[in-house]
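Down below is the structure, laid out as structure tokens.
For this depiction, one protein chain was excluded, whereas all remaining protein chains were kept in their positions.
Every chain is named by a letter (A, B and C) in the order it is written, and numbering of its residues begins at 1.
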Amino acid sequence: MGKIRYRRAFVKENIEVCRDLYHLYLEVDMKNVEPGHFIMVWIPELEEVPMAPSLYRDGVMRITYKVVGETTKYMSGLSIGDEIFVRGPLGKPFDLSMNGRYLLIGGGVGAAPLIYAAHRLAEKNYSFTYVEGVPNKGYKMFIQEAISMGGEAILYTEDGSEGFSGLPTDYLRDNINDYDMVLACGPEAFNKAVYELCRDSKVNCQISMERIVKCGVGVCGSCVIEETGLLVCLDGPVFSVSMLREKGYDC
Amino acid sequence: MGKIRYRRAFVKENIEVCRDLYHLYLEVDMKNVEPGHFIMVWIPELEEVPMAPSLYRDGVMRITYKVVGETTKYMSGLSIGDEIFVRGPLGKPFDLSMNGRYLLIGGGVGAAPLIYAAHRLAEKNYSFTYVEGVPNKGYKMFIQEAISMGGEAILYTEDGSEGFSGLPTDYLRDNINDYDMVLACGPEAFNKAVYELCRDSKVNCQISMERIVKCGVGVCGSCVIEETGLLVCLDGPVFSVSMLREKGYDC
Amino acid sequence: MSRANLEVELSGVKLRNPLILASGFVDDDPSLLLRAWKAGFGALTTKSLTPKPREGYKPPIIAFTKAGYLNAVGLANPGIESLPHLLSKLPEEAKVIVSLAGSTPEDFRYSSEKADKAKVDIIELNLSCPHVKGMGMDIIHDISYSLEVIESVVSTSSKPVFVKLGLTDTYLSLVSRALDKGVSGFTIMNTVRAMAIDIESLKPVLSNVFGGLSGPAIHPIAVRMVYEVYSEFSIPIIGVGGVDDWTDVIEFIAAGASGVGIGSYLFLRSVEKIDVLLKGVEKFMVDRGFSSISEIRGIAIKR
Partner (left out) sequence: MSRANLEVELSGVKLRNPLILASGFVDDDPSLLLRAWKAGFGALTTKSLTPKPREGYKPPIIAFTKAGYLNAVGLANPGIESLPHLLSKLPEEAKVIVSLAGSTPEDFRYSSEKADKAKVDIIELNLSCPHVKGMGMDIIHDISYSLEVIESVVSTSSKPVFVKLGLTDTYLSLVSRALDKGVSGFTIMNTVRAMAIDIESLKPVLSNVFGGLSGPAIHPIAVRMVYEVYSEFSIPIIGVGGVDDWTDVIEFIAAGASGVGIGSYLFLRSVEKIDVLLKGVEKFMVDRGFSSISEIRGIAIKR
């Protein structure tokens, strides 16, 4: 019970990538935060929201977030030294145990847990390709970081302002058979497209899903993936395509 | 919290030593019951009373008890296969770590934890003398047992019907300087006499004390040793003479 | 291992075992209810449904304390009209308790008329939510108002009606008077109003400040209430509160419960884990020579 308590997190940096996209660096002591895990970020005056760290190393957690509403707006105004509160880690992370060729494919801010996964894969010397899809070049997040780890990194922009023009799912469609494992995270439509491609080509795939997380611990039912009975916060957020299929995500 | 729960104890034997003195053998699974520890014996229809086992080995606990009131009377009527309930172990046991010459001196049923201590000392190959004081030869409890372990065993009867005539404290008075450590347990007057002898001759001594134990876990105050602020159930039941002295047992 | 019969009967409704999904736990989506049924519950309780859908409070809606959990979900629910949809995936044989919440006798009558037409077995009136003004404890603290609510449902419904009690000074007299009105049984108990302050921020954790305490903390209170009600009235009871392992299930039954609600057990545990409880209960029965749950029911009552 007493397990899930808040920890104080001190803002070290809060960097604007582009108008509504930020990297927040937090000094916080938390054990065992793996790629794909999420934490709950609590702003006592406002709300508590789920975030999947884009890195956690040496007591510093990076949260890459998009301003979409009140809480993320508030976060964008945080300054160095401010304190917020986090609890976690929650959920089940990516399974990175298989030694093989990984494709990491992120839609928008969904890239956050994937770049963290890339770090882990690089540490293990597993080969990976990192594909990031963003609206335009201003939103480019982790391409440089992926390259510096020795991975292959491919950018897709919707407006063609840099890298390939189009959606990262285009890459997946064309190269799916070159990989042993696909890791994906993005908006629902993106995830669905990844799901269908991997289901049909029978490639191993894990997708980090997003729903409204309220309790974060599997009791309120808010984060259910319709039709499947699966809970994002407890059974996920990372699900294998085969699990989703078995539980009726197709319906 | 959940720690102290009852265990079912099955009666294996309930042997009458003499009119109001019995050995009760219980089959019960309990961890780490050491000589000097006490357990609470619960008869759901009646009461719960403290007892210091006279042996615990291979899942069988021996309780040597004297019938003094309702609960012990009830216990004397238990038959093979009956079940009662026990919780523990509670309190602090005898410290048997010193390698030296031990004198174990028991008054009446107070001999119970001492014979258990004798077993432990024998296992360690420490030398000991076991002295038991009882009203008459019918009450003789553990003399044979002490001898069979290779210890010296001396009986005192109040009526002189066997062994030495008189009180075991007589033995202590005369031989106190032959020992490095005295372990004692008996009625209050006996304990007090042992206390004074050991205090004056500065021999190491541990005495197991008796008071009314109600909660057994240090909260109700019922088992206080007057003047000292010491609790039999939590600080004891085994106390060193130096601790008793420091806390004002003399007053 | 040999088997024991875990079936129980609750006001004429036969359950395959005494475990009942408590109201408010992963029970507001058809696929979640189906999953819970497949996990092996004897019956499922829906989230408390109000005449209109409710949003509920903002997160944090839960807090962890040393001995239990706090929640202030705020009766978030999809509304009574969603009931047929909620039950749409369940197989014919599934047993369902619909939980109703509201502010007035009219609210409850409105919802119970809908419930009456749905495939539900028991109607449970939640009069005891401790963190929504006008919808829970405010009702049960007022016995005559509670009786009006109860009457509005019992008088029109064809299903057995249970009242969900919270901890109040006067619940025993409510029980007695509710029985006179034709209530079939009681669900005992709801959470207890409580709160937690986070030591890092020095702020109340719950966005609503106050919430309901559940989990092991309240179990001894729930056992006492079940025991008191059963020893006085010998009626059908669902014991809920702090079941954390199979011994707690047996404890409720020994105190007089026929059904046992499972709620906070599901914090950080998937519903399939109730299997551990079922196996534990069955093993206990076999080991101790009980062949049916009814042999254990109320066995601890001291007369």
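The criterion applied here is as follows: a contact is a pair of C-beta atoms (placed from the backbone, for glycine too) under 8 Å apart; a residue touches a chain by one contact, two chains touch by 3 or more.
This one's a predicted model, so the numbers in the text were calculated from it and none came from an experiment.
The chain not displayed here makes contact, within the full complex, with B, C. When you scan B:7, B:137 or B:245 for touch with the missing chain, the hit is B:7. Touch with the chain that is not drawn comes from one residue among C:49, C:178 or C:255, which is C:255.
For chain B, the residues touching the absent chain in the complete assembly are 1-8, 40, 42, 44, 46-49, 85, 213-222, 224, 226-229, 231, 234-235, 248.
On the side of chain C, touch with the chain left out of the figure occurs at residues 65-68, 70, 141, 167-170, 192-197, 199, 202-204, 209-210, 213, 215-221, 223-224, 227, 242, 244, 247, 250-251, 254-255, 284, 296, 299-300, 302.
Keep this in mind: only the chains that are shown with their structure count from here on.
Taken chain by chain, the contacts fit none of the simple shapes, being neither an open path, a ring, a star, nor a full set of pairwise contacts.
Note on chain placement: the centre of chain A and the centre of chain C lie 37 Å apart, centres being C-alpha means.
Within chain B, not a single residue touches two or more of the remaining chains.
Annotation for chain C: no residues touch two or more other chains.
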